[in-house]
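Some notes on the structure that comes next.
Only one protein chain is missing from this complex, and each of the others stays in its spot.
A, B and C label the chains in the order they appear, each numbered from 1.
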Amino acid sequence: MSFTVRKDDAKGVVVIGVDGQLIVGNRHDLKKKVMDAMEEGERKFVIDFAETGYIDSSGLGVLVSLSKKIRETGGDLRLAGLNDDLRTLFELTKLDTLFTIMGSAEEAAASF
Amino acid sequence: MSFTVRKDDAKGVVVIGVDGQLIVGNRHDLKKKVMDAMEEGERKFVIDFAETGYIDSSGLGVLVSLSKKIRETGGDLRLAGLNDDLRTLFELTKLDTLFTIMGSAEEAAASF
Amino acid sequence: MTAPLRLYVRRSESAPPDSERRINISVRVPTDLDVVEEAVDLVARHCLASGVPPKAARFVVRVVLCEALANAIVYGNQLDPAKRVDVRVEVGEEAVELHVSDEGAGFDPSGIPDPTEPDRIELNQGRGLFLIRQLVDEVHFNDRGNAICMIMRRA
Partner (left out) sequence: MTAPLRLYVRRSESAPPDSERRINISVRVPTDLDVVEEAVDLVARHCLASGVPPKAARFVVRVVLCEALANAIVYGNQLDPAKRVDVRVEVGEEAVELHVSDEGAGFDPSGIPDPTEPDRIELNQGRGLFLIRQLVDEVHFNDRGNAICMIMRRA
């Protein structure tokens, strides 16, 4: 598992790609990456799941927690690149009502 | 598992290809195919293992038995297309001393 | 040589009764969150090898096993490296059963609240068993509550 971080300089959006799984064993790595970026002043985040295999409940939990933290600083988190299986996880847990879920990471970044 | 039978009309050689495994569950099918051809007067046989996965001891046994029967009628059986793994089976059992083992089925057919 | 004449000889159709086709896979997993992903992938590969539909093996099996393993490691074995988690998969013609058992004291699964309720939706946790129940067809626990059985029926 690895993360890809890229910054859209024009819009000031940080796009983080999750390559592999977002699960109990690595969710803290994602959290740290976002928190570090927030400390550096970033406010607009896209998490891109186009290269993600599966997410577990602790991965969902870390997204909920990050979303709250980002909103508290006046920022916003948008999710992108979810395939049908991954989208189902958000629907079953009703987290699709909590998150802004976009199509591709490009669309999500452009939407800010 | 299936067998491919082709006849070289010029040389009068019957080439039987074993597609899949030559094992306890199907060796009788090969035996029958060769015996039927012998009844029809065929004497020169090549068995081609180029498309064979593995052979078990009862498959080896049927080859020994066919080889004897073919020789008894004044014919000959040659083996072809053995990869390294299959060839090892003949070497371990010393059956490489009993059979004429050629390279490709074409070479084996042309050698008659 | 003339064109090949293809003759196909097939296995006779004396298939054994369905109930015979049972495959049992068991894996002993250390109490270590860092091996969850690898253990999940290993079991998913075996499910594929047993003929579990690829979509189910790739997604549902992996998610629910990941949940059950994480619970067994964290709540069951409480991260005690001297303890183990046992995973057992039974692949039958009609269903796939995933069994995960830990060496912990167990718990009462009936008391777990619904994480989709408005007052719980923003919590960071509490979605594991809920997801398992949503994704598989049947969930059972042993009396002690340290062994879960997740059943996926074939469509």
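Just so we're on the same page, a residue touches a chain if its C-beta (ideal position, glycine included) is under 8 Å from a C-beta of that chain, and two chains touch if they have at least 3 such contacts.
Only a predicted model underlies this, so the values are computations on that prediction, with no experimental measurement involved.
Visitor: In the full complex, which of B:Ile16, B:Val46, B:Val62 or B:Leu82 touches the chain missing from this view?
Guide: The single option touching the absent chain is B:Val62.
Visitor: With the missing chain put back, one of A:Asp29, A:Glu42 or A:Asp96 would touch it. Which one?
Guide: Of all options in A:Asp29, A:Glu42 or A:Asp96, contact with the hidden chain holds for A:Asp29.
Visitor: What residues on subunit C make contact with the chain left out of this view?
Guide: 11-12, 14-17, 20, 22-30, 32, 34-35, 37, 42, 45-46, 48-50, 84
Visitor: State which residues belonging to subunit B touch the missing partner chain.
Guide: 1, 20-21, 23-26, 53-58, 60-62, 64-65, 68, 85, 89, 92-95, 97-98
Following the convention adopted for this analysis, only the chains that are shown with their structure count from here on.
Visitor: Please work out the Cα centroid separation of subunit A and subunit B, and write it as a whole number of Å.
Guide: Chain centres of subunit A and subunit B, defined by C-alpha means, are spaced 62 Å apart.
Visitor: Nearest whole angstrom, what separates the Cα centre of subunit A from the Cα centre of subunit C?
Guide: Each chain reduced to its C-alpha mean, subunit A and subunit C end up 27 Å apart.
Visitor: Can you work out the whole-Å distance between the CA centroids of subunit B and subunit C?
Guide: Subunit B and subunit C have C-alpha centres separated by 46 Å.
Visitor: In subunit B, what residues contact two or more other chains?
Guide: Residue numbers touching two or more other chains: none in subunit B.
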